[in-house]
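All protein chains but one are shown in place.
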Amino acid sequence: MKRVVPTGKLIFERTSFLNENEKHLQCILTHSFNSSIGVFLPEHDCVPRILGDMMDDQMSYYVEQVPLNLLTETDFIKGFVQAGSLCMISYGTCIDSDDCVAVTPEGMLVMSLCKDTYQRCGLDGHLSKAGKNIEKFVVKVDLKSDKFYPGTKYYDRVQWCLSQMANFDFLVTWIPNDGKVCPSSIQNFFKTKSIQCNRLKVNKTNHEFKNFNIPIIDPAVIETDSEQKSCNYDEVFEWLGACAVGIDDYEGDDYLSTYSCPTPNKQASYCIYTQYEGIIHPSIVKQYINYLRQFMKDKKLPWSSVTVHGFVDSPLSWIYDHGFHNNGDNIYTFLMFPNDEYWLYRAIGGQDICP
Amino acid sequence: MELYCTLPKSVKDPSDQHKKKKKGNETINDFLTEFLPNKRIKTGENSLKDKVLMLDSVRQKWEKPLKTKCRNSLSAKDRRRFKVFDIEQGEHRFNDYIPLHKMWQEYMMASLDIKRYNLPNPGPKKENNERLLKADYHGCMITVRKTKCPSLLGQSGIVLMETKNTFKIVTKDNKLKILPKMNSLFSFTIKEFVFTIHGSQFCSKSSMRVRKKFKFKGSADL
Partner (left out) sequence: MAAPMDLNIPHCDENLLKEKLCMSHQLGYEVVAINYYDPELLIPKKQKKKDDAHQVKSPDKILPSKEVLQSITKGSRKPFKVLSRVSTILTEETQAHKLISEEVQQFDLIAVQPTSEKTFLQACQTLNVDIITIDVTEKFNMKMRRQTISPALERGVYFELQYSPSIRDSTYRQYLIANAQKLMFWCKGKNVILTSGCEKAMELRGPYDVANLGLLFDLNENQAKDTVMKNCQAVLSHSEGRKDYTKSTIKVEKVKELSKTDMWIVDKSDALQNCEEFDLENNAVSDLHQFDSSDNDDEEEDHDSDAVESEPKKIKLMTT
């Protein structure tokens, strides 16, 4: 019997926000590269304005042809890496066939290099652990380290090696530590180095559902039993995915589709799913989820869900190496309840390491 | 210690108790226990049981036959002992070897006809390259271009010695470095051409390379 690699893995956790040992903050903040955030509100007709403004106010940029040694210059490190939380990910590079570069908010420069580039680069790295026999090498440089300053051998070596590498296009978002500093100073910095830097527009998609069946979910019951008080957790996840794509009218014709809303369910007059795409900083995701928890309690919604997608081509998913075999998912979904309990789903690729 | 001494009386005396008929081994064991020095026998054990001493037809210890090697050259051991190829710490000066490098460049210009590389016809180029394979690289300014070991990348210097598996170079910082040939690509420039050597295929002594026939072995991958 041949060992079959699964197409994807799903990790399910059920706990409460009030629990001291819970790791929801860790899950949100260590997932550095978020490409989209989607919220589903049952029995409600529109997403609160504050959440929309939060997304629109976020400053994210698309920078073209950045030489990598610029990221190790002292003024860049002092001005941006150490003075705030910087998220950068290379754009237009496929994780399974090209070199990918990213900078995490913790100040780590991560490069996932092909064998050829690694052998010409000169920096020490390890084989990617995202799957067996994957010939990609991960090189990490700690930009915030005390030992990383001009004059040391290591710094000179890193500068020299990075100057031999090609230029990359990046998606950038930066949140300064000091509230008085404007995030657009990073755009000015790139402009002074004559690098093209344009503001990235956040794409918004809305799916509205009217007279729609929504599942009844009891936070304490994960799997359906004979009494059928609550839906199965995996059916709910699949149903949420269907809503995210905008599938609403499937209950009619058996010929077209045999899919139906998981039982037990009830009808809701209005539901809405809104998705924002771009590059979203993890601290903004944290604010978003906190606000939504309060909003859900105020409006007395039965439950609400937030889904955050990571970049398919990111070199890291949470803190582990990420790869793309035929599935590059690194998404997580919080299904939140008014009593501060939540269900957390994490979906990753078949060959990635479980966080 | 007395090597020679007279036999004890009890041995000489035939009517001694020890000589009463006992089972074979017991007589010998008792005899030895009585007359051997105490240190030879471990107390509390029947240690004489397995002690065997060959008295006759003992094989001599086999000595390895001496290798009849050609004694015209130094062996590796001798080379290390006499430090034939070592250069003292203070003597690693890059500038001292620049004349060697210049001489090598002249040698290369003389043995190769660089202009052939500008010709469209690949025939003379191949002849040139075959001369390169047999050439001597002592004095060449070599750089590591691509390698499986990241710390070796970018090392460059004048070749002082070429062994079967390594290049010994002196870098511009006046340091002596030893670069393994395996799993690396080395580059050097002559005028406006860059030559790249695949180290793994080049693993032979410089004197042996003249005679060796290079066969096409495979990919340019490391």
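For reference, chains read A and B in written order, and residue numbers begin at 1 within each chain.
We adopt the following convention: contacts are C-beta pairs under 8 Å (C-beta built on N, C-alpha and C of every residue); 3 or more make two chains touch, one makes a residue touch a chain.
None of the values given here were measured: they were computed from a predicted structure.
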item	value
Residue among A:96, A:208, A:248 or A:341 that touches the chain left out of view	A:96
Residues belonging to chain A that touch the chain removed from view	2-3, 5, 92, 96-99, 114-117, 120, 131-135, 163-166, 325-326
Footprint left on chain B by the chain that the document does not show	71-74, 78, 82-85, 87-88, 91, 94-103, 107, 110-111, 117, 122-123, 125-126, 129-130, 132-133, 136, 138-139, 141-143, 145, 154, 156, 158, 160-161, 172, 187-189, 192-198, 201-202, 206-207, 214-221
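Basically, only the chains that are shown with their structure count from here on.
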item	value
Centre distance in Å when chain A and chain B are each reduced to the mean of their C-alpha atoms	55
Chain A residues within the chain B interface of the complex	118-125, 160-161
List of chain B residues in touch with chain A within their complex	145-148, 150-151, 153-154, 222
